[in-house]
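Note that one protein chain of the assembly has been removed; the remaining protein chains are unaltered in position.
As written, the chain order gives the labels A, B and C, with residue 1 at the start of each chain.
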Amino acid sequence: MSSDKRVCLAYSGGLDTSTILKWLILEGYTVVAFLADVGQIEDFAEVEKKALALGAERMVIENLQQEFVDELIFRAIQCNAVYEERYLLGTSLARPVIARAQVRVAHKYNCKILSHGCTGKGNDQVRFELAWKACDPSLQIIAPWRMPSFFNRFQGRQDLLKFAAENNIPVSSTPKAPWSQDDNLAHCSYESGILEKPDMPAPKNVWTRTVDPLDAPDVPTKFSVTFQEGIPVKLEVEGGETVTGSLELFKALNDIAGRNGVGRVDIVESRFIGLKSRGCYDSPALTVLRLAHLDLEGMTLDSKVRQITSWVGNQWSQCLYNGMYFSPERELLENSIVYSQKHVHGKVDMMVYKGAAHVLARSAPESILYSEEQASMDTLEGFSPEDASGFISIQAIRLEKYGAAKIQQGEPLTRGA
Amino acid sequence: MSSDKRVCLAYSGGLDTSTILKWLILEGYTVVAFLADVGQIEDFAEVEKKALALGAERMVIENLQQEFVDELIFRAIQCNAVYEERYLLGTSLARPVIARAQVRVAHKYNCKILSHGCTGKGNDQVRFELAWKACDPSLQIIAPWRMPSFFNRFQGRQDLLKFAAENNIPVSSTPKAPWSQDDNLAHCSYESGILEKPDMPAPKNVWTRTVDPLDAPDVPTKFSVTFQEGIPVKLEVEGGETVTGSLELFKALNDIAGRNGVGRVDIVESRFIGLKSRGCYDSPALTVLRLAHLDLEGMTLDSKVRQITSWVGNQWSQCLYNGMYFSPERELLENSIVYSQKHVHGKVDMMVYKGAAHVLARSAPESILYSEEQASMDTLEGFSPEDASGFISIQAIRLEKYGAAKIQQGEPLTRGA
Amino acid sequence: MSSDKRVCLAYSGGLDTSTILKWLILEGYTVVAFLADVGQIEDFAEVEKKALALGAERMVIENLQQEFVDELIFRAIQCNAVYEERYLLGTSLARPVIARAQVRVAHKYNCKILSHGCTGKGNDQVRFELAWKACDPSLQIIAPWRMPSFFNRFQGRQDLLKFAAENNIPVSSTPKAPWSQDDNLAHCSYESGILEKPDMPAPKNVWTRTVDPLDAPDVPTKFSVTFQEGIPVKLEVEGGETVTGSLELFKALNDIAGRNGVGRVDIVESRFIGLKSRGCYDSPALTVLRLAHLDLEGMTLDSKVRQITSWVGNQWSQCLYNGMYFSPERELLENSIVYSQKHVHGKVDMMVYKGAAHVLARSAPESILYSEEQASMDTLEGFSPEDASGFISIQAIRLEKYGAAKIQQGEPLTRGA
Partner (left out) sequence: MSSDKRVCLAYSGGLDTSTILKWLILEGYTVVAFLADVGQIEDFAEVEKKALALGAERMVIENLQQEFVDELIFRAIQCNAVYEERYLLGTSLARPVIARAQVRVAHKYNCKILSHGCTGKGNDQVRFELAWKACDPSLQIIAPWRMPSFFNRFQGRQDLLKFAAENNIPVSSTPKAPWSQDDNLAHCSYESGILEKPDMPAPKNVWTRTVDPLDAPDVPTKFSVTFQEGIPVKLEVEGGETVTGSLELFKALNDIAGRNGVGRVDIVESRFIGLKSRGCYDSPALTVLRLAHLDLEGMTLDSKVRQITSWVGNQWSQCLYNGMYFSPERELLENSIVYSQKHVHGKVDMMVYKGAAHVLARSAPESILYSEEQASMDTLEGFSPEDASGFISIQAIRLEKYGAAKIQQGEPLTRGA
């Protein structure tokens, strides 16, 4: 069949993408179903069975966990990545890896069309499609939820169920949770449905990657994380295991932090598309590693360098959130972050306990930036206190002018607000 | 006596400033001792008694708590102020209020000289003196810890104790903690001494404003904070009190969060003076209010406005940390933050529990930025999904060029790192 | 007639908008033609005659020059506004004023639809429509150059001329210049047609607001501009007139600078829409006033304040270029700039000559920031040179660590690149 009617569809096995799969076939397309394994909890064999049963030519499942951790998650750690000061970007980080793999699958199986089941109001459509267009602009895109012929036909869940019944699409017997979720190594996200009321707390059973802090163990877990060039390379759990591979380390930390209720965020955020939405996220390992990395930078990065990388990391986060991973600006920003991490080596001791992560201590033997003797209030070795007088006097020149001008204007600074 | 020999000394009652007080007198100065009440735990009557016993002409104690909360702490909340992404600036916030009051006291009691007991390696000397110079550059400053005649004479605690014994300076019978601390409404800080080893956890008994999370109550405390123009105006504790005055509200939150072990930070930070140092801070109410405010901004501030105020608040924090409160740039930045808060009204529901603060829900009835209907994935009311296609296509123009150039350069984006 | 079929069209009298006017009528609409007088060279009576002849219900021409100068142009001066470091935003500045007035006209004449003749590739469609949607989102928009029924029918100038002939649309007898231009008080822009070859110099006869520098007078013109709060309030021409009204002053400077060939820019810029395009602009008065204002800020603004306002002005420029004038971020940024200008009073002496503007001198008697005595290398009055030693030593602490680390890494700084 001509590649013009061959579609590579991002297929999850759920009702939405199953409907799309069948609908595409009914519209005359051949469908290569694609599912990326980015660490989500999933019965992959079941998904494959279902895709084939629905008529997919083939089901391609790729394990992308390793590149997800190495290329995206650990880069985010180096960047101290965060969006609007709270969201750790779990979904945003997975999308580039998935989208890129899907383009490769399309190439391999001669598909000229890519398709996904994202809604028209969300960020994910943007992230997938910008990545696809950057990777190969010659591929066509079918986004059914933005096509009137599709969204007018399927106006609610009932329409999907009816179509499923008519087309022998198996539907899970467990009732759907009244919200949607997206799971990967970095986090699980929860949104829409009953979560769209931001003044209602998220139900206790929403969270899947973290236990409720109230149900967490009564004894804290202590561990240390070792970094090389800003990348976690070793996890040592007090009284327990030592883990070194990047993926294994990240999974072990997900387990430890998740068990202790660490990593939940519940926010109203600004989608790229201009809307505000409420999102709940649990990112156990990411939360812990971001904090550890930030702490280590305190020991190993010059203060001005930190100010610069803080701005750069912020821009990187913005890029990722907005689906601009495959962009010249992300590449530029990332080059800068990686460069800054050349000497970010050291170890951070931490504790997780009932919903909170704490830094207890840290060491960076290769760095000379922190000097106990120099910092010490108890000695003047190598420091001339008189220098501080000159430093202050010169810094004051501008401020004295400011104070003098205020007096001139009849608003002396001593007066207060 | 000529005002040229009259000194207004920041006096705390401790060994250092008691030594300085006596030393100044021995050097022929008349001393007006000054102590600001910024909410620290202190026996003020005892301090006064001691100052007078040591020969101070008078002891002036001023309660600045109200202006501290209103002008500094709540402004910091509006700014989401934080230094190096972790330190909430407790000490930095108190200094301008104290320094300004001390200048007023100097004016009132005809002192031409100001003095303090800060070391020559720290931030506080800078903060005090820049504030003093901005408020009144005609005042002289005596900073004994930067004067060789003083610091060569008093090279360690033993020298101070010897001087105290010789000069009838009463010394506390309780042994000094092996670190120093600075207490005010916003936080208590702990540094130097044994804390100068950043690879050693802070001892359990360091913290004064927060209980150990492990010892915190087994039942969480829930409450809500209401904001008007980004300023907290009401605290409602579940099953408890409602507090409305700014100072009372802040104190009540300090109590609630402190009891639940919330607000500890242990970092290595970059002093303005170029050194790295380790600081431990517990800021219970500040921690909770910063989080609540940030959350409410998610509901009430436009995304681009947030990006701008995030940068502005960062600059404001830098100013405060560096002792540049009385500066034209702080005034400019603050004007911008205050302007941005015009519509930051709403309520945030929170929970504190064993060391962590959690946002549970929030509402902002006067804001139209969040719209449940618009955000909803379940309806297309007022939204044309097709628009997103155009949005994505236009955004992709740059990225397609990027991808094409990569292919031209033999590094197709599909390849990965 | 129902307001649903009443269109308010931005009408210039040219071939494009004449075609659109007639086409709208043929499509069954009633058309209120609107033309803003923002200082362009135009035979307004002729435009009105033509609109009515083509069947417009009425022609509304509004003189917006005063608000254009006061609200936009002089604000841009305060912001030192510039896009991509070269373009002075002439067109971007006019759009908000025009768009807002057009909405008012639509309201007045009961039109529910707005229309314009902008192409689908440019910035102006974005600027008009974002402004319209912010001012009144209930109004519909007809953008013919983005409608297939229109752009497929009119694929080139020949199609427009054919339609004109068939519909009695008068066509100018002078042949159209092989580029397009947009004229207003702030500048005239030239783009497309033969200018789309960026490697070909713009023809000598492109420019309308400036003479060729080679043809400019052999004698320079000297003048001074006086500012109050960053706003030009007086122009004094050496040996000539004194002008004070904002509009008159701006026009007089357009004349002086234009006569001397000052204000041409020829660039390749990044359109908001993601494309690169070549634009030529001549902005005589804007060029001179931006330079004068920048110079005066050197005398009257604190250095840190300048760093902040430089960033803010940059963001403001970006907003304007992208059509985001009616946005919360522009309002926030502008508030900050206006605040910063409270003390920007003074006078700048300038010279224009054969294509260049030069600052010769400046004075700001009300400012104390510049002090001849303090700056003087010939006196130490009020300055302790020893302070600089301490200042340098403290600043060096970080740098010495950097140098020491380099030696440790085997890359001593003395070695060079």
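The rule we apply is simple: contacts are C-beta pairs under 8 Å (C-beta built on N, C-alpha and C of every residue); 3 or more make two chains touch, one makes a residue touch a chain.
Remember, it's a predicted structure, so these values are computed and weren't measured experimentally.
K.L.:
In the complete assembly, which of C:180, C:208, C:246 or C:335 touches the absent chain?
P.N.:
C:180
K.L.:
Using the definition of touch stated at the top, determine which of A:70, A:236 or A:329 touches the missing chain.
P.N.:
Final answer for the missing-chain contact: A:329.
K.L.:
Which one, C:44, C:109, C:145 or C:339, makes contact with the chain that was left out?
P.N.:
C:145
K.L.:
Write down which of C:21, C:135 or C:169 is the residue touching the left-out chain.
P.N.:
That would be C:135, which touches the missing chain.
K.L.:
Among C:246, C:335 or C:395, exactly one should touch the missing chain; which is it?
P.N.:
Hidden-chain contact among the options goes to C:395.
K.L.:
Mind listing the chain C residues that contact the chain we can't see here?
P.N.:
Against the left-out chain, chain C lists 67, 70-71, 80, 84-86, 100, 103-104, 107, 119-122, 125-126, 129-130, 133-137, 143, 145-146, 148, 151, 156, 180, 191-193, 196-202, 213-214, 220, 264, 266-270, 273-278, 294-295, 298-299, 302-303, 306-307, 310, 314, 318, 324, 326-328, 349, 353-356, 358-363, 369-372, 374-378, 380, 383, 385-389, 391-393, 395-396, 398-400, 402-404, 412-414, 416-417.
K.L.:
Determine and list the chain A residues touching the chain excluded from the picture.
P.N.:
Answer for chain A: residues 273-275, 302, 304-305, 307-309, 311, 315, 324, 327-329, 332-333, 335-336, 339-340, 394-398 touch the chain left out.
K.L.:
Determine and list the chain B residues touching the chain excluded from the picture.
P.N.:
Spelled out for chain B, the touching residues are 302-304, 343, 368-369, 384, 386-395, 398, 401-402, 404-405, 408.
Please note the rule applied: only the chains that are shown with their structure count from here on.
K.L.:
Please state whether the interface between chain A and chain B is built from the same residues or different ones, using more than half shared residue numbers as the mark of same.
P.N.:
same
K.L.:
Between chain A and chain C, what distance separates the C-alpha centroids? Give it in angstrom.
P.N.:
One centre to the other, that is 40 Å.
K.L.:
Can you give the whole-Å distance between the Cα centres of chain B and chain C?
P.N.:
Chain centres of chain B and chain C, defined by C-alpha means, are spaced 43 Å apart.
K.L.:
Report, in whole Å, the distance between the mean C-alpha point of chain A and the mean C-alpha point of chain B.
P.N.:
Taking the average C-alpha coordinate of chain A and of chain B, the gap between them is 30 Å.
K.L.:
If you look at chain C, which of its residues touch at least two other chains?
P.N.:
In chain C, 302, 304, 394-395, 398 touch at least two other chains.
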